[in-house]
Structures are given as structure tokens and as C-alpha cells.
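The structure under discussion appears below in the form of C-alpha cells.
Chains shown are a subset, placed as in the full complex.
The first chain written gets the first letter, and so on, giving A and B; residue counts start at 1 in each chain.
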Amino acid sequence: MLWIQRTIELPAVARGCHLITSDVVRAIPELDSVHIGLLHLFLMHTSASLSINENADPDVRRDLATALDHIAPEDLPYTHTLEGPDDMPAHVKTSLMGVSLTIPVRAGRLALGTWQGIYLCEHRNHAMRRRILATLFGQPR
Amino acid sequence: MLWIQRTIELPAVARGCHLITSDVVRAIPELDSVHIGLLHLFLMHTSASLSINENADPDVRRDLATALDHIAPEDLPYTHTLEGPDDMPAHVKTSLMGVSLTIPVRAGRLALGTWQGIYLCEHRNHAMRRRILATLFGQPR
């Protein structure tokens, strides 16, 4: 049984959804040594999310951000407004999408579907660096 | 420590939410040999979701689909429209609900609550077969 735990530091990105599959794979070379297992990704923040969605057309990422702004608008009667009008909607989006993913590993690779990629969705206007705590566990090859 | 990984093929279903608990249990007979463990289900697609919700009244599944259409409507100003008006809302619903579930296993059975069942929510009008990669791991009995 193999257990690896490591922090992945992501640079600040613009508000919106960003494909980070290759950043994740590059940060965990031990994926290669797993026969059957799981990779757990945990974003250690409350105003950004991890998600799995379409990996090909950048318009999907833009349209997803448009939809999130529609679903969690800035003009609801919020009380927690000290950190700006984008802050409380960011918390709402975080709870809707979630901050963690569990992805199967098979024969040394992430077993994503053909069209699936890992998204970091940054919900704040003024981004900061984001940290993911990655935990890989499984049967060694 | 037991590790099993297997693909579950689901036939095409109509748009909406469908109870698939028994399909999942039937596909993983090794559940029976687990004392304490987890079953991870990973849907390898970007326009359908897995969820856990009420297993008794079919109206709940219908009403959930109604609510999802309200939450992620087709008439937002989307750019990614080539695959039809139901495509981008399908991607949005996928990120809201997620594509994976982790369910506890106890004494050889899925430890679901009395009213809980596993849903496949198909977000596209013209369905296709869907694949779940199931990973079972735990302490053998």
C-alpha cells in the first residue's frame, strides 16, 4: 500500500475557470507507480473550487463562469460584505462546486474520461496563490 | 487490504434523474467481502452527474430535474452552443452536482441511509451510454 501526500502551489489566476490537469499530473510523478488507486485533491481555501469538466473548448470554461455568476449573483441581501461584492458569491460558489475531488488511478495514470479535465475555478476578482493538498494512495505496480 | 476496480456500463437513459443503486450493487459483488471500506464511483463524462438523493418517490427525481433546469437555464448568453442549447446547461449541472461519489461500505453492504439512493442524472436530450469507473477498497471480512 502506497501513501503520498504533497502540497501543490498554484500561481494566482484571473477570476474564472482554468484547466490544471497537467499541473496536477506533473506535481505527482508517483502516479506512475500505482496499479489501482485514488488521487484526492483538496483545495485549502473558501473562495475557489475544484471541478471536473470539458477539457477541449475554452468557451466552456468561460460559459461556466457566466453561469456561476447568474446562479450566485452579487446583489442578494448579504450581510458579509466587508471584503467586497465578489466575496460572498465566492463562498456560495465554493459550497456549490466543492473544494475536493477524488479521481481514480489505473495503471500509472489518472483514469479521466476522454473529455474530462481538472478545473480550478477562481471566484475572487483579485486572485491569490492557491494551495492544493494532494493525497495519492493505492496498490503499487 | 482489498482493491477492486471495474467499469460499469449504463445504457442510454432519457434526460432526467434515474435511480441506479441496484445496477451498482449488482456490478460489484465483491462488496460482500468488505468489512470496513469505501466504494468510489466516477462517471467518465462531462454532461451527466452522479448524486445521492431520495430513493422512494419518483416525483423527487422529476422535481429535481425541474429545479436543475431552473438553476441552469438554456437562455444564458453562452458562446459554446454548437452542440445544441442543452449542451452548455449540461456542463453547468455537471459541475454543480459533480461526477463522483464516495460511499461507505460496512459489513458487506453499502452503508446508505434508509432513504438514500444513487442517482444518474442525464443532462442531455439525446442520451448516450454512460460509463462509471468503480473503485472498491477496504478491510476484508
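We take it that a contact is a pair of C-beta atoms (placed from the backbone, for glycine too) under 8 Å apart; a residue touches a chain by one contact, two chains touch by 3 or more.
Here the structure is a predicted model, which means the values were calculated and not measured.
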Total identical subunits in the assembly as filed, 2 in place: 3
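Just so it is clear, only the chains that are shown with their structure count from here on.
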Interfacial residue positions of subunit B with respect to subunit A in the complex: 1, 3-5, 40, 42-46, 71-72, 76-80, 88-89, 91-92, 94-96, 98-100, 102, 131, 133, 135, 137
Touch list for subunit A against partner subunit B, complex: 1, 36-38, 51-54, 57, 59-60, 62-64, 66-68, 70-71, 96-98, 101-104, 106, 111-116, 119, 121, 138-139
